[in-house]
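All protein chains of the complex are present and in place, except for one that has been dropped.
Presenting chain A:
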Amino acid sequence: MEFAELIKTPRVDNVVLHRPFYPAVEGTLCLTGHHLILSSRRQDDAEELWLLHSNIDSTEKRFVGSLGTIIIKCKDLRIIQLDIPGMEECLNIASSIEALSTLDSVTLMYPFFYRPMFEVVEDGWRSFLPEQEFELLSSVTDEWRLSCINKEFSVCPSYPPVVIVPKSIDDEALRKVAMFRHGSRFPVLSYYHKKNGMVMMRSSQPLTGTNGRRCKEDEKLINATLRAGKRGYIIDTRSLNVAQQARAKGGGFEQEAHYPQWRRIHKSIERFNILQESLIKLVEACNDQSHNMDRWLSKLEASNWLTHIKEILTAACLAAQCIDREGASVLVHGTEGTDSTLQVTSLAQIILDPRCRTIRGFESLVVREWLQAGHPFQQRCAQSAYSNSKQKWEAPVFLLFLDCVWQILRQFPCSFEFSEHFLIMLFEHTYASQFGTFLGNNENERSKLKLQQKTMSLWSWVNRPQELSKYKNPLFEANSLVIWPSVAPQSLQLWEGVFLRWNRSSKFLDEAYEEMVTLIEYNKQLKAKVNALRRKLAELETDDRMQENL
């Protein structure tokens, strides 16, 4: 297919662009295969808009006489408006945008066409390999092994080729366990707590069904992570009710009788369309320009977004608490183990492990616990808050995770190497990107798409020093402690940086940020200067003494 076929009118003059916080701009609108471009003809400041078609969530058109207006709602929640003279041009542009923003083949997406204009210092596709992670683990414990059982994705289609499992469990046993777990997602290591040797594993639900099937190998596998006489906790991210109902469909949960050393805790976290609707309602509330306070608070409440945040954080804190305070190992799962499970395991690591609060460590966490763990990004992030099409796989699961990280960052502003901007950047790239990182639903699909060969990794770009500096938190002071966030409603806030980003000017907040950076940087320079002076003085004094001695 040629993009040209979809572009009925490649270029229109005298188009007026309206967008938040900028005066309207008149210019020429161009459509390319992947971008909508508006450039003003004014030479003084080449005002330009480059919008990825894949960032477009929905469009609306309106006509007043022959003047057409297209309202474009983006996945990053921005809303822009184009006034296009000429009804035919407007219709053509609208239908082209519609077609180009809903391409159904992944290989037509921009990452397959994007040619980087920067020098790749480090190939992001190779920055976070499971082998490296295992090496780190081996330096502290020898109870685990790297299994290549899933090399050809033959055992579990949504797992990466290599996984970390207890040393005492061989591949044969793993194969049997895989048969006993939903989507073959057998328990694997998610996190090892160096401080006390406790671990967190994740999996999908066991296929116990109505007649209480059991699997000796499954029991053996998870028991292998327990110390003698110790118990562990299974955190089921579904309510007990939902978990019980799952038995009718062949799923289920670990029965006490077969897992006597484990205590199960149900922590209900919502999924799928409930989350998607929550996002849609929240964004609708934020875009409401009415001056009615009661209406705002009631809409905010009805969206339930902050309720989800509180639930997810609470479950993650509980997992972390079991590991760090209770000194117990933990297994986390819901149904598939690809959504709420990953929210809990990744947030628990942010709480427990200082490494995950560095930029590099956080990237590694996203790679391990989301990309390699098989969170179906492509399904979940196909549409955002403005989409009219009701598809059942969309859900802002990863955005909720980022929001939770932001909540912790807000409560521990000095404990993270990265700032809020880093999280917002990741949010944007999960929905529309020039990089291949978040394409596909799991490693299997990514390998079939040959993303490593054909596209650029987001990490290749982000991890260059000049780019990284944009995301550094000026307040960061490495903190080796476990950080326990508060989950009281008074402690949780709406993430303005994402949800109000296009609804209110951030000028004064940006200035405050600059001021803070200036103050901290100035102090650093002063310190360097004082030290340099001290050294110089010391040198001079030594010289003097030597001269005296002569």
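In this text, a contact is a pair of C-beta atoms (placed from the backbone, for glycine too) under 8 Å apart; a residue touches a chain by one contact, two chains touch by 3 or more; residues count from 1.
Quick note on the criterion: contacts and distances are computed from a predicted model.
The chain not displayed here is annotated in its UniProt record as "Myotubularin related protein 8", chosen from "Aspartate aminotransferase", "Exosome complex exonuclease RRP46 homolog", "Trifunctional enzyme subunit beta, mitochondrial" or "Myotubularin related protein 8".
Only one of the listed residues, A:A24, A:V121, A:I274 or A:I520, touches the absent chain: A:I520. Contact with the omitted chain, checked across A:R410, A:K454 or A:K472, is made by A:R410.
Per the touch definition above, the residue from A:A4, A:V121, A:V140 or A:L240 contacting the chain not shown is A:L240. When the omitted chain is restored, the residue from A:V12, A:L38, A:C317 or A:V397 that touches it is A:C317.
Here one chain is not drawn; of A:R11, A:K249 or A:R295, the residue touching it is A:R295. Considering the complete assembly, chain A touches the hidden chain via residues 229-231, 240, 256, 263-267, 286, 289-298, 300-301, 304, 306-307, 309-310, 314, 317-318, 320-321, 324-327, 410-415, 475, 477, 479, 481-494, 500, 503-505, 508-509, 511-512, 515-516, 519-520, 522-537, 540.
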